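Here's the structure, in C-alpha cells; my notes come after.
Note that one protein chain of the assembly has been removed; the remaining protein chains are unaltered in position.
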Amino acid sequence: MNIDIVQHSPALILAVPLLFAFLTPIVARISEKGRDAIFFLGLFIMAFFVSVMAYEVYTVGGWSYVFGGGTVTPNGTGSSFFRILFVADGISAMASITLTISAIGAAIYSYKFMEHDTGLNKFNTLFLLMIAGVNGMVLTGDLFNLFVWFEVASVSSAALIAFKNYEGEAVEAALKYMILSVVAGLFFLLSIGFLYGQYGVLNFQLLAENITGTNLDKIALTILVVVLALKAGAVPLHFIIPDAYSMAPGSVTAVLVVASQAGLWVLFRVVFTLYGLAVNTFTLGWIVIVLGILSMFIGVTMALVQKTVKRLMAYHAISQTGYMLLGVGVGLAVLGQPEMDIYGRLAMEGGIFHIINHAMYKGLLFMTAGVIIYETGKRKLDELGGLGHSMKWTMVFFMIGALAIAGIPPFNGFASKLMIYKSVYSFNPLLSIIAMVVSILTLASFVKVFHSIFMGPKDESVSKTTEAPKPMLLGMAILAGVVILFSLFPGLVVSTIVEPAVEALGVIV
Amino acid sequence: MINQLVLVREWHPLVLILIGLIVGLVVYVIYRLGNPSFKETRYKREPFLSGNVSPGESKALHIGGSNLYWGFTRALKKYFKPLVGAHTGIVNDYLYWFIITIAIVMVVLYFV
Amino acid sequence: MNWEAILMTIPYMTVVILFMIGLFTVLFKKNLIKIIMGIAIMQNAANLFLVSLAYRRGEYAPIFTSAESTEMVMPTAHALTLTSIVIGLATTALLLSFVIMIKKHYGSINTDDVRRCKE
Partner (left out) sequence: MNWKMSRIVRTVTNFLIVPIIVYGIYLVLHGHLTPGGGFQGGAVIASSTALLIIAYGTLGEHEKDLSSVEALGLTLFILIALLGIGTTMFYNFLAGAGGVFGGTIPEGINPGYINTGGTVPLMNIFVGLEVTAALSLIIWMMSKETFVINSEKKEVKD
C-alpha cells in the first residue's frame, strides 16, 4: 500500500485542512491546548503538501488528479469524463504558495490576537474552512466544483468577517458580503447551466476544446468575468470589499486578501484557458484593462479621503488589484498576436508577480493595523498619534509594507510594477502614466497614515500602549521576511514561480 | 549566477542597494569632516506662529488623520462628492452596480 | 406554428420569469427578509434551470435496478441541483442568522437603516 504522496498531493492539500477543521470541535472538548495544536498541525501538514506539489510542478510539470477515478491519467481524459478533477499546474502551485505563506503568518498572528474572544474553536474551524475553500477554488479543473468551492469560501469568510462584533457593524458588513456573494453565485450557476447545456461537459479541458464563440458562450463569459471580478474587487463591484476588510479581525483580513485574489486566479484561468481565442480577445482584454484602470484610480482616490486605518488599506487593496487586472488585461489584449512575445508576456508576468507581492505586503499592513487596534482599541486616524514611541517593531513592519505597496525601488512592489509600467507603456502610453500617478497617490496616502499614527508627540491617552505580543510580531516578521526576500531576488521568483504560472495559462495540463 | 538569480529585465535591486551604501558612505565621510564644535544657533528662536502662543509638545500640534489632505479633497470636491456619494452602503445599490456592469460588459462583448 | 418546439421552451421561460421575480425583489425591496426571500426564489430558478437541462425526450430515469430499457437520462444535472440546494440551505441559514443579529443591534432590518458602513 505505497501511497504516492506526490501524485495525491492536490487532494491532500484539500483533505487535510478539512479534516482538521472538523476535528477541532471534538478536540476542543478535551483540551483547549489540543485545539490550537491541531490548528497549527493542520496548517503545517498542508504547507508540506503544497511544497511537495509545487516542487513536482516546477520540476516535472503539471498533472491532473481525478477524484475516485480509476487511474490518474496524465492528461485527464478517459474515465474522468464525469468525475471531479483537480489540476496541479503553474497557476494552482503559485496560488497555493501565496495562500500558505499568508495563512501561516495569519495563524501565528491570530494565536495572541484572538485570545480575548470566546468561541475560538469556531474561529479555527472557519479559518481552516476558508483556506480549504480558497485552495479548492484555485486547484479545481471542474466548472461546477469551482462553484462549490466559491460558495464554501464565501460562507466561511462571511462568517469570519462577522466574528468580532463592533456594535453590529461587522454583522452588517458580513451580511452585505454574503448577499452579493450568493447573488453572484447564482449568476455563476446560470452560466454553468449555459455551458453544460451546450456542451454537456463540465471539465475545463474538454470545455476549452469544444467551445466555439456562440452568443450563449459570450453571455456565459460575461457573467463569469463579472462574477469573478466581483469576488476580486474590481471597481464597479468593489463596494463590499472595504466593509469586509475593515470589519474582519486583523488576522482574517490577511487571508481574506488572498481569498479575493483567488477570484483573480480563476478569472485568468477562465479567460485564458477556457475561452482562449474562441472569443475576440482584444475587446475582452480592453474590458479587463478598463476594470483595472477604474479600480486603480478610484481605489486610490477613495483611500485618500478615508478616516479609519483599515478602510484606507482596503481601498488600497482594490487599487492594487487594478494593477494586476491591467497587467494581465494587456496580455489578454495581445493574445495570439506577435506582440504577445514582445510585451504581452512581460505584462502578464508583471501582473501575476504583483499578485503574490500584493498578498505579502498587504497582509503585513493589515496585521500592523490589527496591532494598533488590538493595543489602543481606537480605529479612527484622528484619535491616534505618537504611537511610534512605544511600538518600535510595528512601525518598522508598517514602513516595510508601506514602502513596498507604494513601489519604492528596492522593494518587491517596485519590481512587479516596473514590469507592468514597461510593458503597458509599449501597449498604450496613457495607461502606464495613469498607473504611475496612482502609485504616487498610494505613497501619499501611506505617508498620511504613517504621520497620523506613528509620528507626533507622545499622547497620554494612548501612553499605556506597549509593543505587540511576541506571536503577533512573529506573524508579521514572516510576511516581512518574504517581502524582503522577494525584493532582493525578484529574478529568482519570476523565473521559478511566475513563468510556469504564465505558461500554464496558455495550455491546460 | 547572481545575475540570473536577481536580474528582472534590467532591474537589479542589489546594484541599487550597493549604490545606496556607497552614497551613504560618502555622506557619512562628509559628516565626519564637519566641525563638531559648531553650535546650532541660527534657529534658536521659537517658530513664528503669526503671534499665537505655541501649544508646546501637546496633541494639538499634531495635524493628522483625515484632514491631512483637506486642500486636495476640497480642490477636487466636484470629483469627490459624487464618488463618495456613490458608496451609500445600501445593499440594493451594490446589486444595481452588479447588474449594470453585467449589462454593460454583455453589450460591449456582443457588439464589438 | 411548431407547437412542439414552443412546448419544449416552457421550462426555460419559467426559469426566466422566476429569476426576474427574484432579481426584482432583491433589487427593489428594502426589507432584508424580503431580500433573502428573493434570493431563495432565484435559487429555485437556477435549480429548475439545471434540472430542465437534463431532459431527454423518451429516456428513462437512471435508476439502475428498475430500468425498463438502457435508454437512460444522464444524471449529472440532477447531482448539480442537489448540491446547489444544499448550498442554498447553508447560505440562507447564514443570511437569516445575520439578519437576527442585525435586528438585535440595529433595531430595524430596513436596508436604509442598515448602512453604517458607508462612504
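So that you can tell them apart, the chains are marked A, B and C in the order they are listed, and the count of residues begins at 1 in each.
We adopt the following convention: a contact is a pair of C-beta atoms (placed from the backbone, for glycine too) under 8 Å apart; a residue touches a chain by one contact, two chains touch by 3 or more.
The structure presented is a predicted model; accordingly, all values stated were derived computationally and were not measured.
Enquirer: The chain left out touches which of the shown chains?
Expert: A, C
Enquirer: Looking beyond the chains shown, say which of A:24, A:156, A:222 or A:416 touches the absent one.
Expert: Of all options in A:24, A:156, A:222 or A:416, contact with the hidden chain holds for A:24.
Enquirer: Given the full complex, what residues of chain C touch the hidden partner chain?
Expert: So the residues of chain C touching the missing chain come out as 64-67, 82, 86, 93, 96-97, 100, 103-104, 107-109.
Enquirer: Take the complete complex as the reference. Which residues in chain A touch the chain that isn't displayed?
Expert: 1, 3, 8, 11-12, 15, 18-19, 22-26, 29, 65-72
Operating definition for what follows: only the chains that are shown with their structure count from here on.
Enquirer: More contacting C-beta pairs: B-C or A-B?
Expert: A-B
Enquirer: Mind checking the centre-to-centre distance between chain A and chain C? Centres are C-alpha means, answer in whole Å.
Expert: 29
Enquirer: Centroid of chain A to centroid of chain B, CA atoms only: how many Å?
Expert: About 24 Å, centre to centre.
Enquirer: In whole angstrom, what separates the CA-based centres of chain B and chain C?
Expert: That pair's centroid distance is 47 Å.
Enquirer: Going by the touch rule set out above, which residues of chain C reach two or more other chains?
Expert: Residues 26, 32, 35, 114-117 of chain C touch two or more partner chains.
Enquirer: Among the residues of chain B, pick out those that touch two or more other chains and give their numbers.
Expert: 84, 87, 89, 91, 95 - these are the residues of chain B that touch more than one other chain.
Enquirer: In the complex of these two chains, what residues of chain C are touching chain B?
Expert: 23, 26-30, 32, 35, 111-112, 114-119
Enquirer: Along chain B, where are the residues that touch chain C in the complex?
Expert: Interface residues on the chain B side: 84, 87-92, 95-96, 99.
Enquirer: Once bound in the complex, which stretches of chain A touch chain C?
Expert: 82, 144, 147-148, 151, 154-155, 158-159, 162, 165, 167-169, 171-176, 178-179, 182-183, 185-186, 189-190, 192-193, 196-197, 200, 202, 242-243, 246-247
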